[in-house]
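I have a structure I would like to understand better, so I am pasting it below and will then ask my questions one at a time.
The other protein chains are all here in position, but one chain of the complex has been omitted.
Note that the chains take the letters A, B and C in the order they are written out, and that residue 1 is the start of every chain.
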C-alpha cells in the first residue's frame, strides 16, 4: 500500500507551474503543522505569522476539529455529496444560525458556492446584477477579490489583471478606497460621481468592499466611511456587499469584521477560515429578499464540502458560543498594535496599518519589507508582505497563538526590522 | 465537546439559498456512504449512479484513501499550506509524473489552480490569451465549463448564462459540436468560418472542448472530429484545450478520455475525481512552452489542497500502476452499453449517448427522463438527467461498483423505464 | 477672392492620411463629373461604373437637382439647421410619404440620424436593444455595416475589425449568410442555433441583413431566405432590420431592394443615394410602435442635411412618381446580366453575383479581379472589386447611364477581362 516518500525537492521545478508563489519566499519543504508551528522535513520548526493568509485563524490542526474529522471519515461520513441534504450540512446550518446569525439579529440565506473565495464573489456579483437588472459594479482601489474573470474585473492590482491577457474585464468601475487620495474625501468623490448624471459612471448594481483590504495593504475602512458607502449604495439603488473573506471570522476581533459598525449589508462573503481547519469552503450570505436564484442557476461540483461542514461546526461551537474568544482576540490585537507601533517608530514615515489581529507596518518600500520578511524566515518566522508595492509587513498570526509564541514571533520580527534598518543606514552612509 | 445532532430537516428551507439543486431531486437526508452505497439518516440505502457527477469515480470512502487521510490528519499533516512546498505535494507530483505522464509520453507542467473545475478552466483561458495575445476563445454548443464569469461565457446553456444577469460574457464564439447540426459536417462549418476572413469570427486564442459533454447530454466526440478541431486550431495559431474534468480520470476507460485518439493538447484540465475521494482539487496541465505565468499571476487561497494530495496519490498508486483497472472499466462500460441499448430499444427514437462508463439514453423528452429518475429514487437508485432539455438519463456509476450492485442498479433503472413507458402509453390511449 | 488652383498632386501624399483608399486604384485627379462621366484635370474622361459605391444612382450632377440646389443656395435657403423644422424638411417628408411610403402601404417614422450610413446602423441597433431589452444582435458573414464601433462589431471583414485595435466589438453573433456554407442550409443552422437553449447564442435583440451584400461580394439573398430570417426573428422576439443602404433606392430595380419579397421589416436604413446627388444624408425608417426614442436620445450635429432635403425631394419627384424608372432599371439590369454572363463564361468556375443593376463576376481570385479593374482604368473605365478576397469585379453604374455609354463601358470591361485571361494563360503555359 502507498506510503509517503521523502520529498524529491526537484520535482517542484520540474513539474509545478511557474505560477507558484509562496514557495519562493519560504524555500523549504513542510511536512506537518500544529497550532502556530509549522515543521519542515528537516525537523526545523517555524512560527507561522501567515496562517494561510487568514485561512487558519484557529491555527493548524485544532485538536477538536481533527478529532471530529477523523471520526467522520472513520465512520464513512460523506466526503462528497454535491448539494444533497446531509446530516452534516444540517448540523452546520443549524449551528451557524444559532451561534452566528441569531445572536446578531441577522437574517441571511446561506448559499454554498464553489469552495473558494472567488466563487463566492462571482456568485455575489451575478446575483446583484440579476436583482438590480444593472451591470456596473463598483469596486475599490487596491481591492483583491479573486482571479476568475468576474472577480478579477473587481481587482485593482494591474499585475493580476494583466494575467487575463486581454479578455474582457468589463462592467466594473474602480473607485478610491478611504484615504486612497491623501487628504481628499473619497466618499465625497464617489457620491459626486454617482450624483452627477454626466459623470459617465453607469448606475451601479452593487458596491463590493473589503472592510480591511488584506492583499491591498491592510487598509482598514472606518465605520463612518463604510456607513457612507452603504448610504450611497442605498441612495442609488445598488446592493451593498461586504467581502469578509480575509477580515471576517474573528480576524478583527468579532465574527464579522464590521459587527460594531451598524451596517446592514445585502450580501456577505465567507471563505478562508470558514471551515476552521483550512479546508476549501466558501459561502455567500444573502438577504432573503435577494435570494432569487433559480435552482442550479449557480452551481458547482464541490459546493458544500462535507468535511468542512464537520470542522466548521466544531469551530463555531468551540469559539463562538460566547464572547470569550472575541475578547481574547481583541486583547491580543491590542498587544500586536503596541508592539508594531514601537517598531514603526524606528522607521521614519512608517505607518501602522489594519486593525485587530490583522495588522502590519507600511515600511515605505517593498524592498525593505521583503528584506525584513526574508530575515524573519531565516530566523524561523513565516511572514509575508502586502500592498500595491509589497510595502507592508503583514502579521496574520493565528488568533489562537499562545502568548509566548506570539511574543517570540514578534521579537524575531523586531530583530529583523532593526537589522534591516541598520543595514540600510549603513548602506546609505 | 460538539457532537452531530440529528438533522433538522427544516433548516435547509429556512437557511439554504434557493440555488440548491440536487437535494430537490433526492429529498432525503444522507449521513454516510461507502463504495457505491449512500445511507440516509433513516437507515435506507441507495445505490449511487451519480457518483458526485463523476467526482467519485473510485466510489465513496475508498478504504486506502480513508486510511491515508486519517493517518495524515492524526499526524498533524498539513491541512492548508497555501502553495508552499510540502512533503505531500512532492509525493503527489512525483507519483503523477511517474504513473500518469511518463508512461504516456506526456510532458506537462502541473498548475495547482483553485480547487474547482471552473478555476482550472479560467486559468486555461487566461493563459491561452496571454500566450497568443488574442481574445476570442471558441467553445461549443451544449458545453459546460463552469459558473464563474470566464467559464460561464464558454458555457452554452442559456439558463446558466442568464444567471449572470447581464454582465459581460464577451470574447467567446460558440460553434456547433460534432453532430450538433444533424447531418451537416460541423468541422467543415468551423473551418469555413475561420478560413473566411469576412466571417466576423476573430482569430481565436484557443479552442476548448469536452471530449464527452457531461452536462450537455453525453455527446461523445469522435477521434476524427477531435483531430479535426486540433488541426484547425494549429492551422489558425490557436491553442487546443481539452476540458477533461468530467470525462477524464478513468471515466471513459483510460486515465485521460482521449488517450487513444492521437491528440496533443496544449492544456488539459483536471478536477472532479482528481483527488480520488471527492475532495476539492483541480489542476491545469500545461505544455512547458506555454507555462509563461509570472509568480502568483493566477493564485488562490485553496490551491493545492493537501488532504487531496494525500488521497490523490493513493488513488494513482492503487488504480493506475498498471492497466488492470482500465481494462475492468472498459469491461463494465461494455456491459453498461448492452444494458442501456436493450432499454433504448424499448422507446421509439431513443438513442444511446456517451462512451465507457459515461453513458445514457436520450429518451426524447425531459419529462420522461425526469419521471424515470424519480421512480428510480423511489426504488433506491440515485440517478440524474443531462442535456439541453434534460432529456438524457445519465449513468455515472462509480467505476469500482461491484458487478452485483451495478446489475441491481441497472435492473432498477430498467424497471423504472418500463414503468414510465407503460404509464405514458396508458396516458396516450 | 479665392479661386481654385490647379491640383498640387504631391499634397495628397504629404498631407492625407494613409487610410485613403480609392485614390490608390484611380491615380488621377478628377475635377468634374456629369451623368456617368468623370473628367480629370488633364481633360481625360472616364466612364464611371462605381457611382460612389451606389451613392450616385442617378448619376453625377443631375440637372434638376443641380438647379434646385443652386436656387436654394442662391435664395439663402438654410444650409444647416440642426434638427429644427424647416420648409425643406417638411417638403421632403411629405414627398417621401406620398411617393414612397403610401404607394407601398408602408407605415414608418423617419429618423434623421447623422448623415452617414454607419450612423443609421448604429441608431438601429441601439433602438433594437432599447425596444427588446436584449443585447445580442445577429449579423452575417461578409456583412459590411460601417466603421464606427457599433457597426464595426456587425461587420464580418477581419481587416476592418482589426482596425479597432482591440477595443470592444461585443454583443454581436455572426451567422452564415445564404449559401455561405456551400450546400448546407444556413437557415436551418441559424434556426437550430436559436432553438437550442444550449447553443451559447444569447436571445437576439435583432437580425440585421443586407439583401445584397455590396462589399461582401454581391451576395444576393433569396426571397425565401429573407422570409426565413424574418420568421426566425419574429419567433425569437427579435427585430428584423434591413440595411438597404447600398442595395436600396432603385439599385436592384425597385425603390427598396426587397419590395417584391413580402417582407415587413421593423427598421430599414437609408443612406448613399438617399440624397439623390451624393450629398451626405441618411435616415432610419422605424415602425411607429418601435419609435420609443426620448428627444435627443440619439442626436448629431449634421442630422437633416438641408441641401440633401432639397435634392432628395427632387430625386423622388423625378424618378419615383411612377414606375417608368423602375422598369428602365430592370431592363438595364437584364442587359447587364446577359453581358456579364457572357464574360463569366470565358473563365472556368467564374460565377455571376448580385441582381438588378448591382451585379458582378466572381472571377476566382482577387489578383485577377484587380488586374481586370486596373486594365479598365487604363482604358477609361472606373470599376472596383468586392468580396472577402476582392475576387468579384463589381458593376455599380449609375441607374441613369445612357445605353450607349453603358455598352461602351461593358465593352471596355470585356476587353480587359479577355486580355487578363489571355495574359494569365500565357503565364501559365
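The rule we apply is simple: a contact is a pair of C-beta atoms (placed from the backbone, for glycine too) under 8 Å apart; a residue touches a chain by one contact, two chains touch by 3 or more.
Being a predicted model, the structure only gives us computed values, none of them experimental.
Among the residues A:165, A:216, A:278 or A:409, only A:216 touches the chain that is left out of the figure.
Checked against the hidden chain, the listed residues C:201, C:314 or C:395 yield one contact partner: C:314.
Here one chain is not drawn; of A:43, A:105 or A:200, the residue touching it is A:200. For chain A, the residues touching the absent chain in the complete assembly are 135, 139-143, 154-159, 161, 166, 168-174, 176, 180-182, 184-185, 188-189, 192-193, 196-203, 216, 388-389.
Touching residues on chain B toward the chain that is not drawn are 166, 168, 170.
Just so we're on the same page, only the chains that are shown with their structure count from here on.
Inter-chain spacing, taken between the CA centroids of chain B and chain C, is 50 Å.
Separation between the centroids of chain A and chain B, computed from CA atoms only, is 30 Å.
As a whole-number value, the distance joining the C-alpha centres of chain A and chain C reads 58 Å. The multi-chain contact residues of chain C, meaning those touching 2 or more other chains, are 166, 168, 170.
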